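I have a structure I would like to understand better, so I am pasting it below and will then ask my questions one at a time.
Heads up, one of the protein chains got dropped from this complex, but the rest are sitting where they should.
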Amino acid sequence: MRIGIIGASGYAGQELLRLLASRPGDEVVFVTSRQEAGQRLTEVLPFLASLANYDSLKFEEPKGLAGRADAYFLAVQHGAAMSLVPELLVGEAKVVDLSADFRLRDPEEYQKWYAPHSAPEFLAEAAYGLPELHAETIKKARLTANPGCYPTSVILGLAPAVKAKVVDYSQIIVADSKSGVTGAGRGATLSNSFCEVQDNFSSYKTSAHRHAPEMVQELSLIASEKIDLAFTPHLLPINRGILSTIYFKGHSGVALEELWGAYQAFYAHSPFVRLRPLGASPKTADARGTNFCDIGLFQDKISGLFKIVSVIDNLCRGAAGQAVVNLNLMTGKPEGFGLEFAPFRP
Amino acid sequence: MRIGIIGASGYAGQELLRLLASRPGDEVVFVTSRQEAGQRLTEVLPFLASLANYDSLKFEEPKGLAGRADAYFLAVQHGAAMSLVPELLVGEAKVVDLSADFRLRDPEEYQKWYAPHSAPEFLAEAAYGLPELHAETIKKARLTANPGCYPTSVILGLAPAVKAKVVDYSQIIVADSKSGVTGAGRGATLSNSFCEVQDNFSSYKTSAHRHAPEMVQELSLIASEKIDLAFTPHLLPINRGILSTIYFKGHSGVALEELWGAYQAFYAHSPFVRLRPLGASPKTADARGTNFCDIGLFQDKISGLFKIVSVIDNLCRGAAGQAVVNLNLMTGKPEGFGLEFAPFRP
Amino acid sequence: MRIGIIGASGYAGQELLRLLASRPGDEVVFVTSRQEAGQRLTEVLPFLASLANYDSLKFEEPKGLAGRADAYFLAVQHGAAMSLVPELLVGEAKVVDLSADFRLRDPEEYQKWYAPHSAPEFLAEAAYGLPELHAETIKKARLTANPGCYPTSVILGLAPAVKAKVVDYSQIIVADSKSGVTGAGRGATLSNSFCEVQDNFSSYKTSAHRHAPEMVQELSLIASEKIDLAFTPHLLPINRGILSTIYFKGHSGVALEELWGAYQAFYAHSPFVRLRPLGASPKTADARGTNFCDIGLFQDKISGLFKIVSVIDNLCRGAAGQAVVNLNLMTGKPEGFGLEFAPFRP
Partner (left out) sequence: MRIGIIGASGYAGQELLRLLASRPGDEVVFVTSRQEAGQRLTEVLPFLASLANYDSLKFEEPKGLAGRADAYFLAVQHGAAMSLVPELLVGEAKVVDLSADFRLRDPEEYQKWYAPHSAPEFLAEAAYGLPELHAETIKKARLTANPGCYPTSVILGLAPAVKAKVVDYSQIIVADSKSGVTGAGRGATLSNSFCEVQDNFSSYKTSAHRHAPEMVQELSLIASEKIDLAFTPHLLPINRGILSTIYFKGHSGVALEELWGAYQAFYAHSPFVRLRPLGASPKTADARGTNFCDIGLFQDKISGLFKIVSVIDNLCRGAAGQAVVNLNLMTGKPEGFGLEFAPFRP
């Protein structure tokens, strides 16, 4: 399979290159990057030197790409993806879009949080690429919208409870998420400079973040009713990892063990979700570099609220790793093909 | 004033020594440490070499201390403090206890979260050392219970809203707190080793943490009713700092600006609370090394919940700095005496 | 192939488990750990859950191990290894010893830096497991002494220059090395606690470190004369990585380009050494998680000294990764079998 990566110099693109470096049978045939166009791939990213065919690749401008690959990963800014998808989706080509452009079903909702949508005719056919929820749809799709990193963590943390109808929505669900800095992308900004981030911690976009409507959409779909939640992102002084601490009220009489049973059943056939034993706290480092989502369940002693702690690697499960899984499903390969390695620790 | 520090080799003790190193008029006359007894202070803590009289001090065993100082800081484990307080409180002596031993009014509550209390007769007279709430009581006290670091951050974040009676308690308050590693104390444990903490993040004591009942006690006192909350502590890969993200529902019709007005009024005469402009997110590094508590107010766009972000330095405002303020108040000095310096950044 | 790991709970042991988790054809049949004996592997190391057969393994006491595997990795303290090797080396068994016990040829030298040697009869047959220098010997060995992490970095950085006879030894070679904290092992010590290491940097064992005689031994062997050097280790606030900055004087008339030619020739057939283009500085993160050694060459503008910058991952190339390469060579597999993946970045 010939693979093209559009937007390969950003962190999600680099992570795709890392994951594909030792993938048998497939080949990365081109990489694009507006910023690095003309440069040799391994000059810009020396950690990839001597791997696969990478020493021979140069970054290209993202032009005239249709037909050059069998599968495309779009790791570009929102807005750029929807202008590329129509031309790429020819013949048997498959596209996994890591941007936000095809995640929201409703073009008005997209416009409210992002900008007017220029290719709304593809919204209906795009699969929402969360395999634990939509594997069958993804298998048939030629276009998959890879979920946002925060939504991946929050939706996987809540889906079994919502599905099991144990949540009392009179208490608004709180999702307090903390992310590593790679989530902000590779770029030169003062706010992401070492001296501003190191030994520091803060929330950001505290009133509203674009990833919240994705959570509302998917959780409402499972619940068959509109679900609100209060979501807050924070910036952790780490490279990778998202941990979401999620608070909800259970219906009267629901015990922690019962809840745990619902989670075990829901994820019984999910190779990339690891339920931690009751009482054990998932840690971001334990999932680092992999597609795993580690989940822990707790009940607050004072208030009785349930707390779900959900951990992923934002670059792998929250972006490139999940994208590879989606391509695997879209092309008839095993879900975990090319991802059978251990987390990177310490 | 002669000052004695009991438990001076831990991080709170070190922070007291840092703050007292350039304090005019007062002198540290002894330091104790079971672990380092017999060692020279500046051999164990070389960063303090050449400062004040520190090169001449040796760590002592914590024995026979009564009468040796005019003021004592207890920076020891809970349990140890209550066995020392009765003998130290002689004559005009003042004691600021940084442990948990005299924070909870109710000895049964103490026993529930810690152990049986051996000096319950002092609970009534101990002032709860949060100056923004109890300055007048502290001024008259000979024994002050320095608040826990998490409670300092959460109570200061919620007090104005509770006082202003704008909170709708049908939604349980959520306090999601993140702390630097110094909060766990100075000691050799695998879980606090560099390789386990660096590039990692997790919650801990997720179902129940001993600092929660302090929050319940103080907030209920302000509200004149019992207030529950769901509190979760997390471990940040930073040395110092606590950031608490607090979620509550306002009564119908309460606007963010009104809430902000209540906070401005409440802290109008508090030199160590800095309200951030609406929309600005406090950062742990901006308060580092000082007694400041920085607070930001937000309203969630989707759910309408209010979010308070409250930031302190856990070692300074959450321990040693607040202890110095309390001693200032107990001895008739200005609240900020010896603490008039800028945060340490970057 | 049945593989046994003795000392599997330390960081080198964990790294072996990480590398072997997705190795086709071989199986880890037992893991030992005095400290964790009786515990389930994935309870102690949850990052390894759901991988290979790891959920079914328990840590054992290191007793009665002979015959249970075809290959053994010893990831234990020096002293412990030499007491185990004689019983393990039965039949066709292969042993890769990651400790220092069989690295020094001369038992008196071992005694000088460590302790008396209890199995000196194995010193002569043990291969020094640096594949770029001793591949042929390693292929025939049943016992390989895996080099120390610092020596790996320094010897690979200097070997081509020494071999090419361009070094003027009238100027003593300086090797200034900086290592991540995993090099100190997994253990609860104050000096390796997060708050002591984070935002800190220092040298240690500044006058003498046990890894220096390894460097002297191997470099002298290449030079066919005794070579001295001044070596200083430092502790970096990072998890993994060693960077050695090496200073030497070239013989009169030796130009940088000539030196570079010597390095290119020396490493022409070494898949795990990556020479960086002239002028480019290797970075620890670019080799992280792999067996690569990245090398950069420079000449000081003022003094004319040559500077070699040599980078490895201390846990992978400096320990477990090199051990796997050695086992590959000892068992007739390709040098890089099971190690064909990209560095972990960022």
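The letters A, B and C name the chains in turn, as written, and every chain counts its residues from 1.
Operating definition for what follows: a residue touches a chain if its C-beta (ideal position, glycine included) is under 8 Å from a C-beta of that chain, and two chains touch if they have at least 3 such contacts.
Only a predicted model underlies this, so the values are computations on that prediction, with no experimental measurement involved.
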Neighbouring shown chains of the undisplayed chain, as defined at the top: A, B, C
Which of C:36, C:60, C:196 or C:218 contacts the chain that the document leaves out: C:196
From A:186, A:205 or A:301, residue that would touch the chain that is not displayed: A:186
Absent-chain interface as seen on subunit B, which is shown: 11, 14, 17-18, 21-22, 43, 46-51, 182, 198-199, 239-240, 271, 274, 276-277, 280, 283, 285-289, 292, 294, 340-346
Footprint left on subunit C by the chain that the document does not show: 170-172, 174, 176, 178, 195-196, 198-204, 206-208, 212-213, 216, 228-232, 234, 236-241, 243, 245, 247, 249, 279, 281-285, 288, 296, 298-303, 305, 307, 309, 311, 346
Touch list for subunit A against the chain that is not drawn: 11, 181-182, 186-190, 192-199, 237-239
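The criterion applied here is as follows: only the chains that are shown with their structure count from here on.
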Distance-maximising chain from subunit C - centres being C-alpha averages: B
Per-chain Cα centre nearest the global Cα centre, belonging to chain: A
Same-site or different-site touching of subunit A by its copy subunit C, using the half cut: same
Geometric centre distance via CA averages, subunit C-subunit A, whole Å: 36
Multi-chain contact residues (two or more partners), subunit C: 11, 182, 198-199, 239
